[in-house]
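Every protein chain of the complex appears in place save one, which is left out.
After this line comes chain A, so read on.
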Amino acid sequence: MDFNLSEDHQMLSDTLRRFLADNYEIEARNEQAYAAPYHSADTWEALAGLGTVGAFISEERGGFGGSAEDVAVVFEEIGRALCAEPMLGTLMGLRLLADFGCEELVEAVIGGEARCALAIYEPQAACDFSHIKAEARQEGDRWFLTGRKSAIYGAPGADYVLVAARTGQGIGIFLAEKPELIEAAMIDGGGIADLVMDGLQVKCLSPDATRQIEDVLDLGRIALCAEAVGAMTHLIELTVDYMKQRKQFGREIASFQALQHRVVDMLVELEQARSITIAAVAAYGSPDQSRVVSMAKNLIGRAGRHIAEEAIQLHGGIGMTWEYPGAHYAKRLVMIDHQLGDRTDHALRIASSAPTREAA
């Protein structure tokens, strides 16, 4: 048993943490994350240059990592710095590009020259993608898509959008180049888009990608869990610092036992969140993958909301202000539960799946 990061992972973590601490200012973030294209092209280029995107792909496919642990290491630092760069959409889109042999695109995305996003969900399909309705139609070797996709994270400004749609064989994955999007900021910053398709011509990457989509969504969930762990860690640090500095009734509010206990409960939640994320990383690729990933996403949803609400409350009015960084961390932690299935979706997924047990 060893819960320490490998030397390579420690180096990736340190590099990213140092870069973001030195170069990623929250004031600038709050400007960029709410105005189109909802991120900074310079920051993206720099992050790609550090090998951040390459860490999502194995060496044999042109990257420098590719394991769930690589993904978790990157996203924990993204979360700690509250980085609003379009990392999630890139991770999921890039993995599918690699799955379907798009070597040139993989190289361009890893190098930061191109960006991709992934369109799976639709207004009525929130977690289980078997409910999607978008349809693909084939005419000779040309493919056309019809339907409405939504919750396309990081799509504004992306060069390629990978789109899931029904084919005769299952659910396929298609590639659209700079499609016209309905774009918005997310409540917690960063870009999101809908894609309305009425015979949009696309390239078919695979007419049946059901298994790959399932895998990439689970990996995205692991990424979100790790991001949440990073954000929780920093938000609790901010809360403790504030309580040590804020004085009311002639003393630091950190000295009030009733308030201390509430921070202790936040810390317990953080440790639970960290542990279930480790469990999900370990289960990735195993028969228990989807069940343990759902446990992680469910727990993170609950813990994230608890820590966010308590952090705001313990700060008082300051925690309610746009100017205070902690407020934005709290928003992110609450809104992570709205991505790739929330605590309810995943509770139902856990309840409906039987654990695989090794024979005693």
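Criterion: a contact is a pair of C-beta atoms (placed from the backbone, for glycine too) under 8 Å apart; a residue touches a chain by one contact, two chains touch by 3 or more; residues count from 1.
Note that contacts and distances are computed from a predicted model.
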{"item": "Complex member absent from the view - protein name from UniProt, among \"ABC transporter permease\", \"Phosphoenolpyruvate-protein phosphotransferase\", \"Pimeloyl-CoA dehydrogenase large subunit\" or \"Nucleoside-binding protein\"", "value": "\"Pimeloyl-CoA dehydrogenase large subunit\""}
{"item": "Residue of A:Glu107, A:Asp159, A:Glu183 or A:Asp208 in touch with the missing chain, whole complex considered", "value": "A:Glu183"}
{"item": "Contact residue for the chain not shown (choose from A:Leu5, A:Ala279 or A:Leu348)", "value": "A:Leu348"}
{"item": "Touching residue (missing chain; options A:Thr43, A:Thr90 or A:Ser150)", "value": "A:Ser150"}
{"item": "Touching residues on chain A - with respect to the absent chain", "value": "34, 121, 123-128, 131, 148, 150-151, 182-188, 192, 194, 247-250, 258-259, 305, 309, 312-313, 316-317, 319-323, 327-328, 330-331, 334-335, 337-339, 342-345, 347-348"}
